[in-house]
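Showing chain A:
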Amino acid sequence: MLAVAPVRFDATAAHLLPIAITVPIVIACVLIAGRAMPRWTSDALAVAAALGVAGIDGAALASTTANRVVAWAGGWQPRHGFSVGVVLVADPLNAGLALLTAALMAAALLYSWRYFESAGAHYQALMLLFLAGMQGFAFSGDLFDMFVFFELMGAVAYALTGLKIEDRTSVQGALNFGIINSLGAYLSLAGVAVLYSRTGQLGLAQLGHALDHQQPDALIVGGFVLVSCGFLVKAAVVPFHFWLADAHAVAPSSVCVLFSGVMVELGLYGFARVYWIVFGGTLPGDDIRRAFVVIGLVTAVVAATMCFCQRHVKRLLAYSTIAHVGLFLVAVATLTAEGTAGAALYVAGHAGVKAALFLLAGLALNRYGSVDEWELYGRGKDDRLTGVLFLLAGLALAGLPPFATAIGKGVAEEAVAKAGYPWGPALFVIVSAVTGGAVIRAGLRIYFAAGPRPHGQGQPATRGDEERDVSTTIPRHPPTMMLAIVGLLAGSFVLGVVPRWYSAFGNAAQRFVDRNGYIAQTLTAAPATVVHHLPDVSWTASSVVLGTVSALLAVVFAFAGLYHERAPQPVALVGRAFGPPLRVLRGVHSGHIGDYAAWVLVGLAGIGALVGLPLR
Partner candidate 1 sequence: MVLFIIGGGCVAAMLVLVFLDMPAFGGKHHPYRDHAIPAAVQHGTANVVSAVNFDQRGIDTFGEETIMLGSVVGVAVLLRPGEHEHEEEGPATGRVLDSTRLAAYLVLAVTMIVGLDVVLHGAITPGGGFQGGVVLATGAHLLYVGGRYPALRRVTPEPVYEAGEAFGAAAFAGLGLAGIAVGGAFLANLLPNGTFGQLFSAGSVPLLSIAVGIEVACGTVVLLAQFLRQELAIRPNESG
Partner candidate 2 sequence: MSEVVVAIALTLVLVAGTAVVMTNDPERQAVTLSVLGIVLTVLFVALQAPDVALSQLGVGAAIVPLMVMLAIRKIRATR
């Protein structure tokens, strides 16, 4: 499909990568130093910076189609396959991810145009530093450098989560997030040290080269498990996921857009990148596939169940994100280019839809001062337009064609089935339908007063009282907010209908899994290898059918949720049987930081056992 000319690196393209990291930092510095500037200036500056970064990323993406872009910082080019410097590497997949990051940031800043007065220009400065962290993490080709940018993303994210200091839950969610993420990061760093002791390397390519064909002993397995731990915490994979619901439920809506849309997915990206490049030559693929398909499956099922039980709309969306991460992980864990392509496209489509949903929840919060599905019952009746958008986004989340979620899901389903998991498509359909159904149920209740008025029976659930994102109630939706929402949904739609765009994911995934090409090109500037067989990313009959089935099932689940009390006797009995296990599951999500820390260790031990024991 692509004729690859053997050229040496375009130095200009290489400069794009550090510039993409530096621009938001410089603008953030300007915003901090010039705090006295009028609000609209800082807003405009911040949006312009995000758009500028998006432009740079777009240019980087364009130059990756033929070849990876490799930038050695400080000019420390490798000699004889070794460099003391740090490398930034862009291939279509991470350049696309960086572009997605910048685009979502622009939408989030547009949405929050003129809000958060009390935090002043500090808010935009933090958002831009967050963007810089995500750019750096996406482009970095060095394990320790990834840790640094991981911590940058983290530190800024904790502050952004706790931004609404008047809110009781907000500050608590921020602390849970901060402690668990930092713990994960320190475990990762311990893993880096362990690997360094064996290889004396930090670059991904150098590490991969050094570990090639080594017998996977305890050090390699342990190093892998420790390093992955941090990324999996960020990706909110069960049982490292507890922080996510707490943080997403309470962070300002515009911040949630980035958390759910890209930050969590970046964790997954980091995990996949490190596995492929560093460990792809030593840890056997079958072993990894088995372990992480199981973990992804558990993640998807647990989170989908939790999602359907929520009445706090943002918490519901947060669990839906975890469920989708489970699906992405299953697709990535097939360790095929097809699975990776499907996951990447699914991530991109999901980002637009989920971001739009968080902003819609933000609109409700600003208008009614609550995001509680039960309290808001029928409150949005006069705002049908928003309601229709909400339902549409719910259907798109479930995988309604032609949204990009549907084609991504379709490609992933086929890849999972082909990899020897015939139950894969059923899992994808049910999980996406349950989460989409939960969203549709909430939308129907809030905007259309559908079903009987819900009443509590002493449920200990987190309620949806929350401090508004803005200081006063907004009677009408400002055009900037609506523009951001419609733009995000449209983005997901367009990605699903422009063949040139979605089919590009095949090439991106092929490059991503081309381990030898990555190492050779990074260390010796070897030209990218010509690939003859690219995974086919296009609409197939099965993806259209399964997507439609998911959307229909979502509607069925939504109505089941609305009218479950009127269910006939036998169905109600079955439903009641689910009660006790559900209570246990909800009890586990205790909001208690000590429990979460213990679960991190359990998860670490579990992954160690899943990966390590079969190798004995």
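As a selection rule, all candidates are chains of the complex that A comes from, given by their letters.
Heads up, the rule we're going with is that a residue touches a chain if its C-beta (ideal position, glycine included) is under 8 Å from a C-beta of that chain, and two chains touch if they have at least 3 such contacts; residues count from 1.
Keep in mind that what you see is a predicted model, and the values were worked out from it rather than measured.
Peer 1: Chain A is shown by itself; which of 1 or 2 touches it in the complex?
Peer 2: 1
Peer 1: If we count contacts the way the header does, which residues on chain A are in touch with candidate 1 in the complex?
Peer 2: Per the touch definition, chain A meets candidate 1 at residues 11, 14-15, 17-19, 22, 25-26, 28-30, 32-33, 35, 71-76, 82-86, 88, 118-119, 122-123, 125-126, 129-130, 132-133, 136, 144-145, 148-149, 151-152, 155-156, 158-160, 162-163, 165-166, 171, 194, 196-202, 217-219, 222-223, 225-226, 595, 597-605, 608-609, 612.
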